[in-house]
Each structure stands twice: as structure tokens, then as C-alpha cells.
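My structure is below; once you've seen it, I'll send some questions.
Every protein chain of the complex appears in place save one, which is left out.
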Amino acid sequence: VPGFSGIFAPIPTPFAGEAIAYPALAENLEKWAASPLDGLVVLGSNGEAVLLDEDEKVELVRFVAAHNPGGKVIVAGTGCESTRATVRLTRRCAEAGAQAALVLTPGYYKGALDDATLERFFTDVADAAPVPVLLYNMPRNTGVNISAALAARLSRHPNIAGIKDSGGNIVQIQETIAAAAPGFAVFAGSGGFLLATLLAGGVGGTMAVANLLPDECAAIYRLFCAGRLDEARDLQRRILPLNWAVTGKYGVAGLKAALEMRGYSGGDVRRPLLPVGEAARAELRRLLADGGW
Amino acid sequence: VPGFSGIFAPIPTPFAGEAIAYPALAENLEKWAASPLDGLVVLGSNGEAVLLDEDEKVELVRFVAAHNPGGKVIVAGTGCESTRATVRLTRRCAEAGAQAALVLTPGYYKGALDDATLERFFTDVADAAPVPVLLYNMPRNTGVNISAALAARLSRHPNIAGIKDSGGNIVQIQETIAAAAPGFAVFAGSGGFLLATLLAGGVGGTMAVANLLPDECAAIYRLFCAGRLDEARDLQRRILPLNWAVTGKYGVAGLKAALEMRGYSGGDVRRPLLPVGEAARAELRRLLADGGW
Amino acid sequence: VPGFSGIFAPIPTPFAGEAIAYPALAENLEKWAASPLDGLVVLGSNGEAVLLDEDEKVELVRFVAAHNPGGKVIVAGTGCESTRATVRLTRRCAEAGAQAALVLTPGYYKGALDDATLERFFTDVADAAPVPVLLYNMPRNTGVNISAALAARLSRHPNIAGIKDSGGNIVQIQETIAAAAPGFAVFAGSGGFLLATLLAGGVGGTMAVANLLPDECAAIYRLFCAGRLDEARDLQRRILPLNWAVTGKYGVAGLKAALEMRGYSGGDVRRPLLPVGEAARAELRRLLADGGW
Partner (left out) sequence: VPGFSGIFAPIPTPFAGEAIAYPALAENLEKWAASPLDGLVVLGSNGEAVLLDEDEKVELVRFVAAHNPGGKVIVAGTGCESTRATVRLTRRCAEAGAQAALVLTPGYYKGALDDATLERFFTDVADAAPVPVLLYNMPRNTGVNISAALAARLSRHPNIAGIKDSGGNIVQIQETIAAAAPGFAVFAGSGGFLLATLLAGGVGGTMAVANLLPDECAAIYRLFCAGRLDEARDLQRRILPLNWAVTGKYGVAGLKAALEMRGYSGGDVRRPLLPVGEAARAELRRLLADGGW
């Protein structure tokens, strides 16, 4: 699928209290529009998608699609626990302007979600989706893993275009690429293994840290494509500590705090999430300073 | 809270295809009404709550409350990922007839859901709830655990009445009971550790197998209360294999298949769940026969 | 097997620097001899068995057997990673005076240690052992679990007398007892679930906290046997916090520190283990004071 490569930012949803702060979002969108990012993912884990109602989700996609002067590829996260809710949301988001759907695995009934059940789920969704589907593997949050064998089978579906793999198991990522249909787009789902995924044959990354450092993330991608491995490796190393801080360590609240420090609008998190404390902010400031940002 | 003790059945939601099969549900409700069950939990894990839309959930509670000739205590599962959705659903379910809310922990952002965040979440919900709140600990599905120390703190909230603990860690259950406020109601969340929970000072069980074997489950409770330990233990042992089959091994689909074999209406599961196959059915039939049911 | 019931203390091995401190051990043995303990386990997890050489192990068993004025049942931990080392050590310990062998599962090749392989292992050992074998399930340390089905099959071996289950999964413990051959002795492997195991049909406990509180642990057992459940439950609850502190939280080093506070000889731990710090000691003192000890 044309356009499904490079660096995508899974954008956060800024809140003012419990309400979506659209003006703050608009400001961020302007900045990302001017960046070298290739695309934006609305309604991902960093977008607090699971904390939004369905109507809010659709409205958010519509807003982002309408504020896209840079012509970035717009992807919407549409995975829900039920197949029917996923299909419905996928259709509504496509109608609202999403060019692709990033479909998270269900997770609640993890004991029942074996490969055959997941294959049925993704096939049902992709059959019904008016836009291409990207699989979304996020085992740390869902407790469910999309195996390489399953990804390879699904890659044969005409409406399944790729995967965002946030598991970070580089052996599995290589196996997925090796076994998938040609052209199946494999994205690193976190900034920590972008370069390793590219080396394995992946096409890019969809990663929290790209919200903060779009230039640097895009540079890693371009340097790799240009064969300038040593420079790519140096840059990859440089983003590792900040990447960890805004994902595994402090999560979305940490990402939002860091965005404020970088001149973006972070906004509140929605409950049950709570803002990070002063110690976390101090560490984030230090990491940004250490990186020269 | 009066009435929060004994055996509760977390009832399944029968589907016909993807639609809720209300006539089938009505039939089941009549049977459970005539049973010695103390209460019914609508919208629990066995009720496929995460696969239902909010309006469906409220309608389901209203239906059960309206078909309750036995005067069972009606509890509604109202936990969602966001605090606001949980509060809203709790209010709507209370208005629809639920006498208490069983509030599952959020789970998606498990890395951020430390004790302080969970305490805030449950306090926010309990503050706003028009009916008493029961905590719902289901670490196997959510990846989040309500520690004994957290449960003990929350037990002091005037609107938090108890916990359904499906984790099955008997040390934690004992610690919870020992540390909680007097009168805090601790329920075994699965039939496998009902008797152990009662011995620890728990007040009952809320468990899938009670849908199938309401008489036997109620008998374990009554025998324990009467000090007839040997008989209670024998019965507890007898239900172990079937309990495992309709929870850990085959899950909701297995429970529904077994319900059909017992003369109840099982109905379909909703996608992404799939029905169990013939081998599972054969095992369920054998387990029912082995138990003399 | 006569004598395999009641409360056993898995005794620590006191060190002076890196050498076994036999005089300190002799002092402790005198105290335990005068206690209501039913038996002593040498070379268990609390005995730092994996940190001892084979000759040290045999010498230790010989010493304990020779300092047993109370006529306690002496059990030796003899599980090693290889079958041959386990068999050799079992024979040597039996010759040195052990009346039974507590055989830990191997753990290093956990990926290969399926039920069939473990069954072969325990059968090989039991076939060769001159004394009865007790299985030792310690999944937290080994990463390997003896399933109820496996325990039930092994319970039919004429030279396998029982199991110490430290996993604490009360459902599995019940399943083991239900499925095992009559007379198969199931011991709680930690003080936190002694009463629950007795209720399930177990015969006693082999638990770290019995080193510290032999009277209280023996009392729980006797009260349960006498049908005085409420008193047993109260005492069981009372030992929970200290039990956790000397097992999960601070481990062997914590147990040794607490022993000193109770008038026993704790001695050093052997490297790589390190002694607990002052904060841990303060907590242990507080827990002992809280319990009235």
C-alpha cells in the first residue's frame, strides 16, 4: 500500500480536565504537519483510545483529518474487544477520514484468544473494513501476542497491509518479515527497536518518541535507507533513554509532560491515569537536556 | 451490607447470532429464581460484558431486574477502562435496578495502574455511585492485582462493601480479610477456592460453576456454616473438575455448552469468541456424568 | 508412611563467614528438640542447600541425625539438576541418617521439563532411593510446577510418600489431594496456606516460619485437628505477616535475622546471598512485637 512506510507518530489526545482539548490538539497538529513525519496514528495506546467513547473517537479522527495541511497519512486505531464494535468503529473512522485502521488484538479473554480465534477476528474485520487494516501487536498491554505464523497467514488477506509490532521481540519481527507476503509492511512499535526492525526488513516505525523528536526519528530512517549505518546507530542510541521514559517507565503521562517541555501541548491525562509527579518531570527534563533537545 | 453473602451466579448472556437472546435469558432466570442462589451478577466476565455496548448493558440489567421473581440480589458489573465511563455506567445500572456495582479494575495501562492510581479510581467511582461498590479482582484477565493492602484501605470507604477476588491466591485472600474493615465482604471469585475462602473468613462465592450447579454450590456454603466440614470438602472436591473446565480451560464458551447439557439455554458466544468444538463438548459431558449431574 | 504428618521446620544452615557453624546449629537443634515440631528438613531452600557442596550436605545430615534428642523425623533435601547426582545424594543422605528424601524438581532446563520428563525423573529417583521420597514443588524458585495430574500419577509409586507444595495454589493442592492415592501426604510448603491445606485434606506443613514459631505452628495443626476452627484461623492470621517477611520479602537472610531476635542462632548467609539491612531488621522486630513474640 502506497504511503505505509517511514515514521508515524501515535499522537496523544490532550485533555483539559476530562474534555478533549481540541485547540491544544490543533496546535500540535500544526507542528507535526511541518515535520518530516510520514503519518499520524490517532486513537493508539498513546492516544488513550480505551478511555474514549466511540463518538469521541470518531470526532477525533474527523478533527485530525480536517487539520492535516501536511498531507500526512492518517491511521485510526479501531480495535475493540468485540468484533462488531471493531467493525463499526472502523467504518465510522474511515468515513471520518482515516486512510487505514490500526486494529489492536482483543485482550480480555486472553485464555480463549488462540491463533485460530485471532485469525477469525482479523479476517472478519478486514473483510468489512473500507480501508486497509494494519495489525497492532501490543502484548505488554493486552497479554496477547500475534505470532509470526499468524501474521504471515493474515498477510495474505487482500485488505491487511501490515503490522505495528510493539512487542519488541526482534526474533519474532524477523520471522514475521521472512514469512509474510511480499509487501507486507512491518513497523517497529516503539522507538527502541526502530533500527533493528529496519535492518530486519521493516518499513518504518510507529512510536511514541516520534511525537517528541520527529526530526531525529525521521533521520534514523533516512540514514538507514542511505546506508549510513554508523550515524543511524548513534542516533538510535541517543533516543533510547527518552524513549524508555515516555513508554515503559512513565507511559502516556510522561509523554505528555515531555511534550510540554518540548513546546507542544501535552494537556491532562484522563482518569484513571494520573499526571506524573515532580521527580518524573525532573528526570524527563534531564533526559531532554542530556540529548541536547 | 445486608444480602451480600452466600452464593452468587455471574450469569452468561445468551446470544442468538450477535443479538442478545432475551427469551433464552428469561428461561434461565426462571430456573435460577427457583434455586437456592443468593444473588445474580449481570455483566461479569461470564456475561461477556466487555463485548456489549453500554446501552445493551443497561438494557440487560433492566431485564434481569424485571425478571427476578425469586428476589435475588442483583449486582451489575460496571468497570470500564475510564473512570468516567465506569461512573456513568454505574449510575445507569443502579437506575435500571442493580443493587450493587461490581467494579473491575482497569487493565490496559497496567504499567501505570499502581496502588495509588487504583485507589484513586475506586474512590472516584465509589464517591459517585448511588449503590454500594464491590471491588472485582481478576488478574488473569486484566493483568492487574488488587493487593491486600489496597483492598484494606478501600474497605474503609463508606460505599465500598466488599470484593470478588478471582485471583485465587489464598494467602492474599486471608491477608485481605485480616486487614480489611469489619464487615467487608470477601467473595471467592471462582468455585475452586470457595471453601478455602469461607474458612479464611469470607462470606461466599461469585462463581461461574454456580450457574450450572446452584444447589451444590449453595450446599457447600450451608455445610460450612453448619460446621459440617467433611461433607463440605467432599462437595468442594467434586465440583473442581467441572469448575476448571468452564473457567480456565474452555471459558465462557465452555460454560455455555455445559449449560445446554444441564437444561439451561446457553446460546451463542459473541465474536471474537468462538464456540467450543466437539472434543470439548465430549469432555464436558463426561465431567457432568462423572459428577452425577 | 508413619510419621509423615504435622509440622516440619526446614532448618537454616548457620554459617560463620563461609564455613558451616556447627556449634550454632547444635544450639538450635536443642531448642527445636524441645519444641512440639514433628520433624526437621535439612537441605531445603531455607537450608541454602544449593550453596553447599555434596560432602557438606552429607555431613550436615549426619550432624543433625546425631543431634536429635527429640526423635524428630529427619528429612533431607536431595534434589539436584541431574538424576544421577540426585540418586547419589539420596543414597548418601539416607546412609547418614535421613528417614526420607525431599526431592526438588530440576529447574534449569525448564523448557524441556514437561510432565513426562518429570515423571521419569522422579520415578528414577524413587526406584533407587533407600528411603521414601517426598516430592518438592517450588515453582517460584525453579520455574517448574508439579501439576496435580503428575503428582497423582507419582503418588502410585510405592516409594513416593507425599509432596511439599510451596506453590500455594490452593486449587492445585485440592486437586492433588483429590486425585492422589489414599495416604499420599500433602504438606503446605509455606506457613501462609497451612490451614487451607489442612482443610483440603493435607497432613501438615513444612514451612520456614516453623523455625521461629514452632509452638504457634503446631498449635494451628492441633486446633484444626480438634475441630477448633475459629482459634486455628486466628492463629493462622497472626502468623501471616511474619511468614511473608521471612519468605517472599526477605528470604533466608530475613529468616536468619529473625531467628537471632527470637533467641536462636541465625548466623551468616553464604554468598551470593547478603545479610538484610537495618530497615529489614527493624521491620522484623516490629512484626515480632506485633505478634506478641
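Going in written order, the chains are labelled A, B and C, and every chain counts its residues from 1.
Just so it is clear, contacts are C-beta pairs under 8 Å (C-beta built on N, C-alpha and C of every residue); 3 or more make two chains touch, one makes a residue touch a chain.
It should be emphasised that the depicted structure is a prediction, and the values quoted were computed from it without experimental measurement.
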> Which chains here touch the chain that is missing from view?
Replying inline: A, C
>> From the list C:Trp32, C:Phe121, C:Tyr136 or C:Phe224, pick the residue that touches the absent chain.
In response: C:Phe121
>> Which candidate, A:Ala26, A:Ala128, A:Ala152 or A:Ile170, sits in contact with the chain we can't see?
In response: A:Ile170
>> If I consider the whole complex, including the chain that's not displayed, which of A:Phe193, A:Tyr221, A:Tyr250 or A:Tyr264 touches that chain?
In response: A:Phe193
> Residues on chain A that touch the omitted chain in the whole complex?
Replying inline: 168-171, 174-175, 177-178, 190, 192-193, 195-196, 199-201, 227, 229, 233, 236-237, 240, 244
> At which residues does chain C meet the chain that is not included here?
Replying inline: 18, 45, 50-53, 81-85, 106-113, 116-118, 120-121, 124, 140-143, 248, 251-253, 270-274
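Operating definition for what follows: only the chains that are shown with their structure count from here on.
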>> I need the common contact partners of chain B and chain C, sorted by label.
In response: none
> How many angstrom between the C-alpha centroids of chain B and chain A?
Replying inline: 35
>> Using mean CA coordinates as chain centres, what's the gap between chain A and chain C in Å?
In response: 49
